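Only a single protein chain was left out; the remaining protein chains are all shown in position.
Naming follows writing order (A and B), and every chain is counted from residue 1.
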Amino acid sequence: MTVERPRKNPLHRTRQPLLPPGARSRKAHLLTVAAAEGRFALPRCGDCGTYAWPMPEACPNCLSADITAADAPVGAVLLADTSAEVPADPYFRERAPWRVGLAQMDCGPIALVHLHPAPQAGDRLKLTLMLDRAGQAVLHAGPENGGDMRTDKQWQEMVADPRGRRVLITDARHVAALPLARKLADAGAAGIFMGLPEGWKPLENRADFEAVPGLTFVALDLASDRSVEDLVRDIGGKVEILINTADNPRPGGLMAPASATHARMAMEVVAFGLMRLARALGPALAGRGADGGDGAPGAVAWVNVLSVFARATPPEMAGYAAAHAAALSLSHSLRAQLAVGGVRLMTVLTGPTEDDWFQLAPQPKVTGKALADAVVGGLMRGLEEVVVGDVARDLMARLAENPKAVEHDLSQGKL
Amino acid sequence: MTGILEAMSGALAAGAVKVVDLTHTLTEDFPTIVLPPEFGPSAPVRIERISRYDAAGPAWYWNNLSFGEHTGTHFDAPAHWFTGRDIARGTVDTMPPEHMIAPACVIDCVAESASDDDFLLTRAALENWEATHGTIPAGSWVLMRTDWSQRKGAAFANLREGGAHTPGPDAGAIQWLVNERGILGFGTETIGTDAGQGGHLDPPYPAHHFLHGAGRYGLQCLTNLHLLPPKGALIMAAPLKVHEGSGSPLRVLALVAGDTA
Partner (left out) sequence: MDTPRGYDGVVLAVPVTVPYVRHSTDSTQWWVGRALSGLAAGAGVSHREFDGLSIASFSLAPDNTIGLTQHFGLSPRFIDFVPLGGVAGVVALRRAARAVQAGDADIIACIGADTNAPQSFRQSLENFSRFSQDAVYPYGAGGPNVSFALIAQAYMAASGLSRADTGRIAVAQRANALKNPHALMKKPLSLDQYLNSRPIAPPIHLFDCVMPCAGAEAFLVMREETAKAQGLPFVRLTAAIERHNGFPADPVMLRGGWVRDVDTLWGMAGVEPGTVDLVQTYDDYPFISAMQFEDLGLCPKGGAAEFIAGHDFTTTGSLPHNTSGGQLSAGQAGCAGGHLGLVETLRQLTGAAGERQVEGARRALVSGFGMINFDRGLGSGAVVLEAA
């Protein structure tokens, strides 16, 4: 159920966004990929199989340069722990005490880890590779059985838990909007603003939306400067998580009669709409990235729900795919700009959804509920990249293997 | 002839002739026609700031404006419909300028539209109107007053199962006005000269079909028709001179005698 959010005392300072140290070696970004996707990976030598930590340029065991981030077992033992009471770094200083430990991983290496409050020296640990507020991969260690992550303020600092936060979902007409609202309410969101474009058009399941606790409809048409700006003027200071579901799926290849018109409208909503939102809401969100205390946590995440066709184009959805590709590109710029406030940008690439617009797409399609589960799950884990649905996952795997083959498959109608 | 215009100027200055604005403000959230998705949609009205005395233009304010030809209070030229495709000077840039000023007859359908969203104006009703107000003169606008312009947003668009439910003329009424009365055009307060369910009439969209097929015009999304007399107002409706345009948003003005306004 929704959580009561304490009101801010206007006499108190708003905590300014600070970031943990963000410098990393280029090689270390092999781990950023895994952390962004929520995989546990460690540097491993391709020749002798030895795991290493920190990221080396050559295997310390055999000097092979074949070092990759490979999936690894998550078990470890806590060798020692301490709490940094007065860290030199301003980010940690403000959040001190900060608990860290020295962990011996089951697969060999020793690592310094962010440490959950429960484990004591000698205890078994479960490691997670996650993104910190600077968007960089770090190791977190919690109790082997999982433990209660709500008691771990360091974990909470790195994820984007909706609990106690107010969420803006940009388009109620998206198939995932209602399940998202329900899921967020269950997760303890303090409020849900549900954007409704073109309010003069009926919303068939309006009553279902209105039954979600804490949900308020707001007029929001991403294709309109004025609409976006007015909404941000109204509630821009009250949004801690934004979930952009605005979409305009219309089938049609490049040579379809109204292809340019449909593509333009898709661009207006999906690409330019994202730009309008970024311009109006981006600064407000980034500026509140460190706001709030335990009961009233600050701005934390921006989610763009995009089609996997942003990465690979079925010719019969040319304009639609182009709009999503444009939005994906914009997402990367937005990620960099939100990063200064420690606000995470999560990109959700979904396969064709289970709604009327994708009637020709093959099964299995993604239900609104599955998409909502993936979005909220991604927030709870602080991910940056989420791929939803078997079709999308398969497409991404094939793309990684051979993008040219995917192009040929799609040109022959093989999703 | 200059005497008439001088008299008109004098009457306007003295308030003996008043100007009534029949136009809605062009806004981004004004409803537009909704077609099934297999058809190309009209772009909505968009007003995007270029600058307003800011870094993008320190001393000046201006916007980029975009819209479909059939948005807001707008004008339909004969070329808008297939039946009017061969009409000479059938687009807004070529239409005779004399047609941009014409008298109007206002048919009061307020009560009927209030009780029936799908009210259809019939020839019989028009003949009834003539019985009171006299014959509809050739070359005049016939404006269907429903007070629909008083509605806002969803109530104005009135989209339900089966699409929009708004009043309009039936095929017989339009054919009679075009053929028997020689009207210049037909105007409504709703989105379209046809009824919301006009696609299910025979022929589909009879107002568009017969008006434009005969080289006549349409006006829609009018407002303030309640300020016009049943007869005697002079309408000034000059669409933008869009190259080969099928219509355009425009400012529609009515001149009315001061004592009737």
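One rule holds for everything that comes next: contacts are C-beta pairs under 8 Å (C-beta built on N, C-alpha and C of every residue); 3 or more make two chains touch, one makes a residue touch a chain.
In this text, all values refer to a predicted model and were calculated from it rather than measured experimentally.
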item: Omitted chain - touching chains that are shown; value: A
item: Option touching the unshown chain, where A:C48, A:A80 or A:L360 are the choices; value: A:A80
item: Chain not shown: contacting residue from A:V3, A:A34, A:M55 or A:A69; value: A:M55
item: On subunit A, residues whose C-beta touches the chain left out of the figure; value: 20-25, 28, 53-55, 60, 79-89, 91-92, 95-96, 98, 100-102, 104, 110-114, 121, 132, 134, 136, 138
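Everything that follows uses one rule, which is that only the chains that are shown with their structure count from here on.
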item: Cα-centroid distance, subunit A relative to subunit B, in whole angstrom; value: 49
item: Subunit B residues within the subunit A interface of the complex; value: 28-29, 31, 34, 37, 39-41, 43-44, 46-49, 153-154, 156-157, 159-160
item: Sites on subunit A touched by subunit B in the complex; value: 198-202, 219, 221, 223-227, 250, 257-258, 261-262, 264-265
